[in-house]
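Got a structure for you, written out below as structure tokens; questions coming shortly.
Note that one protein chain is taken out, while the other chains of the complex remain in position.
Chain lettering (A, B and C) follows the sequence in which the chains are written, and residue indices restart at 1 in each chain.
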Amino acid sequence: MLVVLKANLSAADREATARALAEIAHGNRVTPFLDATPPVVVVRGDDNVRARVQGLDAVAEIRAEAPYLATRAGHPENRTVRLDDVVIGGKDVVLIAGPCSTETYEQTLAAALAAKKAGARLLRGGAFKPRTSPYSFQGHGEEGLRQLARVAAETGLKVVTEVVSPEDVPLVAEHAHMLQIGARNMQNFALLKAVSRSARPVLLKRGFGCTVDELLASAEYILAGGNPDVVLCERGIRTFEGSSRFTFDLNGLAYLKAFSSLPVIADPSHATGNPTLIPAVTRAAVAAGADGVMLEVHPEPDHALSDGDQALTPDAFSTLMREVRAVAEAVGRAF
Amino acid sequence: MLVVLKANLSAADREATARALAEIAHGNRVTPFLDATPPVVVVRGDDNVRARVQGLDAVAEIRAEAPYLATRAGHPENRTVRLDDVVIGGKDVVLIAGPCSTETYEQTLAAALAAKKAGARLLRGGAFKPRTSPYSFQGHGEEGLRQLARVAAETGLKVVTEVVSPEDVPLVAEHAHMLQIGARNMQNFALLKAVSRSARPVLLKRGFGCTVDELLASAEYILAGGNPDVVLCERGIRTFEGSSRFTFDLNGLAYLKAFSSLPVIADPSHATGNPTLIPAVTRAAVAAGADGVMLEVHPEPDHALSDGDQALTPDAFSTLMREVRAVAEAVGRAF
Amino acid sequence: MLVVLKANLSAADREATARALAEIAHGNRVTPFLDATPPVVVVRGDDNVRARVQGLDAVAEIRAEAPYLATRAGHPENRTVRLDDVVIGGKDVVLIAGPCSTETYEQTLAAALAAKKAGARLLRGGAFKPRTSPYSFQGHGEEGLRQLARVAAETGLKVVTEVVSPEDVPLVAEHAHMLQIGARNMQNFALLKAVSRSARPVLLKRGFGCTVDELLASAEYILAGGNPDVVLCERGIRTFEGSSRFTFDLNGLAYLKAFSSLPVIADPSHATGNPTLIPAVTRAAVAAGADGVMLEVHPEPDHALSDGDQALTPDAFSTLMREVRAVAEAVGRAF
Partner (left out) sequence: MLVVLKANLSAADREATARALAEIAHGNRVTPFLDATPPVVVVRGDDNVRARVQGLDAVAEIRAEAPYLATRAGHPENRTVRLDDVVIGGKDVVLIAGPCSTETYEQTLAAALAAKKAGARLLRGGAFKPRTSPYSFQGHGEEGLRQLARVAAETGLKVVTEVVSPEDVPLVAEHAHMLQIGARNMQNFALLKAVSRSARPVLLKRGFGCTVDELLASAEYILAGGNPDVVLCERGIRTFEGSSRFTFDLNGLAYLKAFSSLPVIADPSHATGNPTLIPAVTRAAVAAGADGVMLEVHPEPDHALSDGDQALTPDAFSTLMREVRAVAEAVGRAF
């Protein structure tokens, strides 16, 4: 439950209330957000706990609906997420690039160098791949993680990669700078709880069948669990329109920027599935206020083991980057 | 039927073939596009006509599927649509603005002056309004048309307004510079045929339940009927996402620009139904390559008889226009 | 506007009020529903008319939103629609069958005889076909209407056929027993107004991008215009699921039966586009409470000029009819 405290409490009273709540919850995790407006505390517990919480003088209300912390109601100013010197949600529009899945060290390095040359700060690449078919290539797992980490160390890029199971969180967190929750796992609440306990920032992709409010509610799981570093990603939703693989929800991106203070990035590669459409969608996302863009780049798209048909070649990528820079500057951002 | 002629015919042979087709069709309308690559002729007629057409030496194939003329296959270079000195589809991004429906002469004039001041070249306004409920305000009809024409004459703006019935086409064409086919009528084929016989350019809005290929097929009705001046408009589709009234289909806009040579504009007001989201969506549409944007502006949105909640105030409108100018220039356009 | 009268008026007062409203509307059409609960009168007019209506003592409220007459609020008991001896909305589940488009007299007669043998009471067939492409077969028009009328006279079947343009309404009404408004014209309000003035019953198909409430609002146009004989038809909506051409909205069918008193039929042929799925969907529609089913049947589906791939052969059709009879009886209906 989200325990909303009265707005006019002194700092000392807030802390005393947080301690009282921890005692009531005896043993359950309590996560205070005493600087929020109004201050709130996330408390776990059964109906007995709830009843005792309700009895506290300092409590204004108890909420069951999310999102709250993920919205501007819970955090009015824009949030930033840092990976050492890379800041997502600041003035810079951040480029995240790389292959869909890591294949060999050499291929990953080649893609990373191309991405870096074009301005990328983060390297994306899949070691654990959620695939629709059990017979499709599922990623190189731990070996893929090590390749990514090695390439990151050699290029100075930060690594973001997907985690698909709660028990893999520590392993992925050891090798990557940022944990990705894929679209198909956006409402895998056991996984959200697992990454909420990690020290690594989380890139949370929107499920293709989920609303933006549900995306914020999933972010709330991570925030309420104690991990403040969440970046949202719009990657296309399912609609009746079949001319592109998914429908990039531009309204949704604008909505997230307006009603949430979390950084929001766009993934035009997955949202279109079509290299012809990627440049226009990328420029548009930046013009709409995206804090970053995530693009697949592959030295030889025709030979990729997965999703090769949606990867830009390094050349097309460089051209696009010049266009993105101009648009970013037009809306007061840097790139 | 679309009769595709052989590619290597001389100009004289093309014309002779067109005359032969007109004779075969005896009485039915024949519309030749002899400069297309390959040259094509639209012929109406029954199975007997079809059989005789197939017998002609100069005929390469007969097609039943649209679109063709609306695509780059049928017309490789970008098309432009002119309303006197206003060119849609050229270097300038064109602004179309005005109230959802015309109410009084004074209100229409005030909105027109605000629109013009912010850079609009076309005035939009509804005299015939397609409304979901028979009890809703249905527009002022002919009186509304006259108000629009008067305001246009006084401000120098061109007028685009909706036509909802085949028999109204001549009346609307008399008062307006451009005929609008609304989303609900995108597949009203009797109406499409009627505007294909008008000398006025047509603004064809995408149906909220229709694909981009169907939009092009509807444009094909107008082109094949002999009216070359069609502008497409993306105005949002229906999806499961309920945070905005419709989902602006950015991929669809990019697809139309890539695969069709017709000008394409965006309508962020209807696509979002939410003034908070309109600025981001407008900037994005221009960054993606839109040839124009259509926006509702109302001097007093809170007092509008229809759709007031999606209209920008003149002030918000002016701010947005400065942003749009910067984005347009960043992508090599003017505004 | 829908003028809702006070509930406790005497019959004489109701009629006096209706006369007063007709006078206020001077010249505009006034349609009274004095037996509704509460009694209502549909009045056309501008703001001056509205102001005078509001001044009447007998008026409880003025509504702008539809639907009302189309719902059980406006008409609690089930409505029936009669075509001579055929009753839609009564105990019998009514079968409407025939080819997608009429081709020749012989083909139409063969399909009609097959349909009649299997239990059909109405013959469907398209003379005016709304087609996505201008190059597709558009129907035989008036000649097709005459074929249908001749086959109807010879077989005793009633004819339902589509009308696509307001000016065609009298012609189609002359040859057919029932006018069909197709999915693409569900929100062609000029056409809805035209059929509201016809004496023929109307079969109103749901637009594939429209909600059930919008379907009821479109029915309201016809009812409020003075034509009480409307049958609704669920024929599938557009969704992301691509394994069938459309998604039959079973919930929507159940909703229409629960909240409207109009008869509701189902069109499994268009809703699935796949003969493999048609029998299951037909049985289900009847089990859910549909008052009729509309099926394409074609003597030689492989040779049909349009939509042949979704037509049942006469043999498959007969088998299905036996199944439908059993299900109809299980839910207390006859067939």
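Quick note on the criterion: a residue touches a chain if its C-beta (ideal position, glycine included) is under 8 Å from a C-beta of that chain, and two chains touch if they have at least 3 such contacts.
Given the structure is predicted, the values throughout are model-derived calculations rather than measurements.
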Checklist outcome for this item: Given A:R184, A:R197 or A:R325, the residue that touches the chain left out of view is A:R184
Checklist entry - Taking the entire complex into account, which one of C:V151, C:L253, C:V297 or C:L312 touches the absent chain? => result C:L253
Item to check | Touch with the omitted chain, as defined above, among C:E162, C:D213, C:D229 or C:E296 | outcome: C:D213
Item to check | Residues of chain A in contact with the chain not shown | outcome: 1-2, 42, 63-67, 130-137, 164-168, 184-185, 187-191, 207-210, 214, 217-218, 220-221, 224-225, 237-238
Checklist outcome for this item: Note that chain B touches the absent chain at residues 209, 238-240, 242
Item to check | Hidden partner interface residues of chain C, rising order | outcome: 209, 211-213, 236-244, 246-255, 257-258, 271-272, 276-277, 280-281, 283-289, 323, 326-327, 329-331
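Criterion: only the chains that are shown with their structure count from here on.
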Item to check | Same vs different contact residues, chain A with chain B, by half of numbers used | outcome: same
Checklist outcome for this item: Distance between the CA centroids of chain B and chain C (whole Å) is 31
Checklist entry - Between chain A and chain C, what's the gap in Å when you average each chain's C-alpha atoms? => result 49
Item to check | chain A and chain B: spacing of chain centres that average the CA atoms, whole Å | outcome: 39
Checklist outcome for this item: Going by residue number, chain B touches two or more other chains at 209, 237-238
